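Here the complex is missing one protein chain, while the rest keep their positions.
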Amino acid sequence: MILQIIVSGILMGFVYSLVAVGLTLTWGVLDIINFAHGEFLMMGMYSAFWMYSLFGMDPLLSIPFAMGIVFVMGYFTYRLIIKKVINAPGLTALLATFGLSLLLRNLAQFIWSPNYRFINQSIVMDKKIVLGSITLGVPQMVAAISSIVMTMAVFYFVEKTKTGRAIQATALDKNTAKLMGIHTEKIYALTFGISGACVGIAGALTATFFPIHPESGALYSLLAFVIVALGGFGNIKGALYSAIIIGITEALGGFLFGTQFKYALVFLIYLIVIQIKPKGLFGW
Amino acid sequence: MNKVMLKVDGITMRFGNLIANEDVEFQVHEGEIVSLIGPNGAGKTTLFNCITGFYKPYAGRVIFRGKDITFLPPHQICRLGLTRTFQIVKTLKEMTVKENILTGAFLHARKRKEAEAIAEEIIELTHLTGKKDQLGANLTIADKKRLEIARALATKPLMLMLDETMAGLNQTEIKEAMELCVKLKKAGVTLVIVEHIMEAIMPISDRVIVLNSGKKIAEGAPEDVVKDEQVIKAYLGERYYAKSKKC
Partner (left out) sequence: MVETKKIFSQKQVLSWMCILIAVLPLAIPNMNFHHVMIMFVIFAALGQSWNIITGFAGQTSFGHAAFFGIGAYTSSVLFWKYMVSPWVGMLLGALIAMGVAVIVSYPCFQLKGHYFAIATLAIGEIIQQIFVSWEYVEGATGISLPILPEGFLQLQFHQSKLPYFYIAYVLFVLVIVVAYGIEHSKMGYYLKAIRESQEAGEAIGINPTRYKLFAMMISSFMTAIFGSLYAQYILYIDPFMVFSLPLSMKIVLLTVLGGLGTLYGPIIGAAILIPLSEYTRILFGGTGKGIDLIIFGLLVVLVACYQPKGMIGLFGGWARKGQRTGGEKGE
């Protein structure tokens, strides 16, 4: 039983990691808390939903589509909004992203109603794998595996490619990066786009087993904040590990103390860890 | 010789495997101007941080006016009369010059009026009168450095530690900074100065301490130190050596 819970916690953790990686990128590179990150995820879920309900497309097949849509959203969010507030004093950038999240969430509610939507057909739907005493839902498995693959891909991209290194350089010191011939504006917009693409994919993946509604992104973004802070801002590896920790905590906490306490426990874990490592598990 | 004000006793500081200061030992007497020189990475700023409580040294003790201050937090050390400035200036950007200085002045003033009086006095002393209503963020680097000193002075320190307050200034500004140091000495403030600009500090220093690779390699009167073989090799280089010969 415990094993079953831990395994499903880890699977959920993998999915969280993809959401958190998107957030940690913008946070680390631009030093901006993107409060609209959850709404980007919600947009990813709706993209998959509409591809399904209009064209009967399997959510797994609409992954590239969701990814593209939210990438574009992220890109233009930078171009139209973030660019204007990035050098503003105090909490202005936060104000902008929070306003954007309100706008997107309520726009979704206005256009698509607050009703819960479900995707009823997918090749992974309602399938289960039994491994000894553990039963795993195929949708969760597929989501987890795809998420971890994507997280690794982003990690590889940032660490190994030329563009990735440019992103790192910009994160460390924007002005020096500029002097080195890096087009920092492009890098910022790209980072926001990639961040969006991550949650676009995560949205399409979770759409196979979670209801889709305007508020569905909010909880994830809250968890993603904690995961990112727990891992250390801007640290992709940190986000991955702490996502798994949070996934397990949530699953175990829900089992041991009742579901109403599972998030309280997640937040408590953050508060405890941060006392010992004030800059997150992998922060510098 | 005047009373010993500061006694640095075998300070060693490590960051992981890197030894930034090793067994550094020196004393500063009341009313002196002591300069701390050495090439980049010699551990001057680290030593500053250890003395003023920003770092907790790995070994050794710091005694200020007979009191062990090694493990006191910076604000308590400041309260005892030992204040510092920062090499990378930490201007309170969203506050005006006067507000910057006033903040320092509140240390020894209960009432706002008293603090204002101290601040006005310091503003005049540091020639910031014309700029007192400007925001810290809008100052030139020279004025920011001056403000850094002014804010520290407003705490009425017995001893002031200046970390490269002349770097990046032009000739006139350096001269003004030198004059300020001399003025402060006359007013009874003991000074410890970290500086690169030899022309500026050699004439005003009573004693010079040379650090290299975290260790003290020489100490003495400016004219003796510049003749020290080891110092020349480690730091000053041929140019200053030749220059000092000529004089």
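Couple of notes before you dig in:
Order as written gives the chain letters A and B; numbering starts at 1 within each chain.
In this section, a contact is a pair of C-beta atoms (placed from the backbone, for glycine too) under 8 Å apart; a residue touches a chain by one contact, two chains touch by 3 or more.
Computed from a predicted model, the values in this text were never measured in an experiment.
Touch with the chain omitted from the figure is made, among A:5, A:18, A:33 or A:63, by A:33.
Check B:126, B:155, B:190 or B:205 against the missing chain and you find that the one touching it is B:155. When the omitted chain is restored, the residue from B:74, B:168 or B:220 that touches it is B:74.
By the touch criterion stated above, the residues of chain B touching the omitted chain are 52-54, 73-76, 78-79, 83-86, 88-96, 98-99, 102-104, 106-107, 109, 112, 115, 133-138, 151-152, 154-155.
Mapped onto chain A, the footprint of the missing chain covers residues 27, 31, 33, 81, 84-85, 87-96, 98-107, 109-110, 114, 173-174, 222, 225-226, 229, 233, 258, 260-261, 263-264, 267-268, 270-271, 274-275, 278-280.
One rule holds for everything that comes next: only the chains that are shown with their structure count from here on.
A separation of 48 Å divides the Cα centre of chain A from that of chain B.
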